[in-house]
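In this view, the complex is presented without one of its protein chains, the others remaining in place.
This part shows chain A:
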Amino acid sequence: MLHKAGLTLSDGTTLDDLINRDMNEVSLRVMNDKELYELEMERVFARTWLLLGHESEIPKPGDYVMRDMAEDNVIVSRARDGDVHVMLNVCPHRGMKVCTAEAGNAAAHRCIYHGWAFRSDGSFIGAPIEKEQMHGNKHSKDELGLKKARVHLYGGLIFATWSKDLSFEDYLGDAKFYLDQLFCRTDNGLEMLGPPQRFVLPCNWKIPGEQSGSDGFHTLTLHRSLMEGGIMGGTAESIYDTAPGMYGVDISVPQGHTLRCLEAAQTFKMFADISFEGKTTEERLNLLTPPGVTKDMIPQLFKNLSEAQVNQLATIPPQVGGMFPNILIAFIFAPRMDGGASGALSLHTYVPRGPDKVEFINFIFAEKDAPEDVKRDMLQNAIWSTGTSGTIEQDDADTWPQIMRNSRGHMSKTMTLKYQALHGHERPEGWVGGGDLYPGFTKDDTQWAWWSAYYDLMAEA
């Protein structure tokens, strides 16, 4: 049985057996354990904030999209008052889904089973044949609405939580300084370019989850084809000498969010000759706009961000990272084969579908005020690199299920994942943002921070 304090599985294994905090090792068993999975649903996914979409998907009253908070199906809806609501897609009558479409517009959601109906804010309207009071007399109508989650909009991104007390500010912590630079930098914000790509992989959610804790090192090997293509600063022969994309400043916060800040010159060959030496912030931005930002948006950056934030965005912008527990951020410079470089802005969520399956959801964005041709370009960039057919993420999607398969072996699952190449916190001179900072070659610190956040939530009964 499970103890109230800490975590002990029914065979006596404790959380400290699974996650060895002295050695920075994690048992492979965590990737394939039904009991642990059930606890994650309660202690991780019902306790933290989860990303569901973007308000640009549902601009008008009645607009809705169907999404999932872990295995709980929810309706994300804009009500008549303009507010975004998130509610469980479970009819309080007999458990049917009250909404069966992935997206649409409805003034009311009427369950097709017995006809109980709900407003777009989740409140109960009534059951058919009002005079017969088919909702009974034990509950008032006020009590029969769809179960609501708390909602917070951040840069238009729709987050929701079942937690009663975790504030969004506490969830973000010191990551806000950096994430603002990606999500809150322009007057009209981001726009989702279409419904997300969705696909299911046969692996536990934590396999992509821990990678989203800013695993930079795998890029050199797993994504070797990026270097072979010649667009990054290196060739197939010089990959391990030049280590393109490996040197920057990695960041983590105790909440488990992580980011990799990289100078453009460190990533793609075409930017290597741009000299920022002695240039002002504005001059640097004009020389090379951050991914997704066009030159005429530069004054907006100064308006929406602090001086320190703009300065970082112009020098060493956050490009990839993750938000705990299951969000990957890829706001990347993306040179096109035809020589242009408009970037790619993509967020993923890795949604649990049982202990051995995960749904990969790929949300693709552009700045709302970007010209149509830039949006078109960025959509294509994101599709070429990320998601279902993306030439970068194809290789991830093929690797994770093989780790999963290994987690089933009697001996194999006693093996450990190792996070022992650690840099340790070191504040670069003149660095303004908070969090734990790891300048130089990308190491295991950020991924260990991800596991530490996981440990903290799982240890709390």
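Convention: contacts are C-beta pairs under 8 Å (C-beta built on N, C-alpha and C of every residue); 3 or more make two chains touch, one makes a residue touch a chain; residues count from 1.
Basically, contacts and distances are computed from a predicted model.
Name of the non-displayed chain as stated in its UniProt record, restricted to "Multiple sugar transport system substrate-binding protein", "ABC transporter permease", "TOBE-like domain-containing protein" or "3-phenylpropionate/cinnamic acid dioxygenase subunit beta": "3-phenylpropionate/cinnamic acid dioxygenase subunit beta". Of A:249, A:364, A:403 or A:449, it is A:364 that touches the chain left out of the display. From the options A:173, A:195, A:254 or A:434, the residue with contact to the unseen chain in the full assembly is A:195. When the omitted chain is restored, the residue from A:34, A:80, A:141 or A:224 that touches it is A:224.
Screening A:31, A:52 or A:65 for touch with the missing chain picks out A:65.
Although one chain is not displayed, chain A still touches it through residues 57-60, 62-65, 100-106, 191, 193-202, 222, 224-225, 228-229, 236, 337-338, 359, 364, 372, 375, 379-380, 383-384, 387-389, 391, 393-395, 397-399, 401-402.
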